[in-house]
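Complex shown without one protein chain; remaining protein chains in place.
Let's look at subunit A:
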Amino acid sequence: MAETDYRNGPTRRAVLEGGVATGVLLATSIPAYAEPAGAVSAAASAAPAPTMPMTLRINAKDLSVELDPRTTLLDALRNHLGLTGSKKGCDHGQCGACTVLVDGRRINSCLTLAAMHEGDEITTVEGLAVGDRLHPVQAAFVARDGFQCGYCTPGQICSAVGMLGEARAGWPSHASADVAAASVALTDAEIRERMSGNICRCAAYPNIVAAIRDAAEGA
């Protein structure tokens, strides 16, 4: 886990290792939990892999970095660019904790290579607020208490931002009675279906749905 010049703030790990009292218990379990794929890779490759120079545009900033081609966009963000807001849950596209926006569209950053995103406009949860002014979806999650432990929250929020754009564009969903209808009414059933790629193990779903409903209505 090489530290680079691109970090723009302390990581959760650095904070935990720094001896924060509440971190003592977590510090032993989080690194192993957070990097299961890294452990496999390290064992499988004896020689250091050649790296590729690339420039990624993240939250309106061009960031240049040298990465092993295997580096997923999520690992590039978290381990090389100091952007630890995007979370690693399952690392297999099943939980949605790593959701980011690429050219305005929500994707799982764990299931794509950083190298594939040169030239794209990438927005992470860190890039949603304008200064101290939260993005309306962020504000709605706070107002509705749309989380409990918070681990899935950055992915939930990025996913909701992307989803609201899809709904505004009139995209139907599996919950839509008529897929040919020109517009979408974001009922709770629609919100739940459209957000099914984001899992919350605390099951804060009622408040997550309420927050997204508020954001959709501009509340």
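In this text, a residue touches a chain if its C-beta (ideal position, glycine included) is under 8 Å from a C-beta of that chain, and two chains touch if they have at least 3 such contacts; residues count from 1.
Please note the rule applied: contacts and distances are computed from a predicted model.
Student: Which listed name, "Aldehyde dehydrogenase, FAD-binding subunit", "ABC transporter permease", "NADPH-dependent FMN reductase" or "Cytochrome bd menaquinol oxidase subunit II", is the one UniProt assigns to the chain that has been left out?
Tutor: "Aldehyde dehydrogenase, FAD-binding subunit"
Student: So one chain is hidden, and I want to know which residue out of A:82, A:96, A:127 or A:146 touches that hidden chain in the complete assembly.
Tutor: Checking the options A:82, A:96, A:127 or A:146, the one contacting the hidden chain is A:96.
Student: If I consider the whole complex, including the chain that's not displayed, which of A:59, A:84, A:124 or A:159 touches that chain?
Tutor: A:159
Student: Would you write out the residues of subunit A that touch the absent chain, in ascending order?
Tutor: 37, 40-41, 44-45, 49-50, 52, 68-70, 72, 91-93, 96, 99, 105-108, 111-113, 115-116, 159, 162-163, 166, 169-174, 176, 179-180, 192-198
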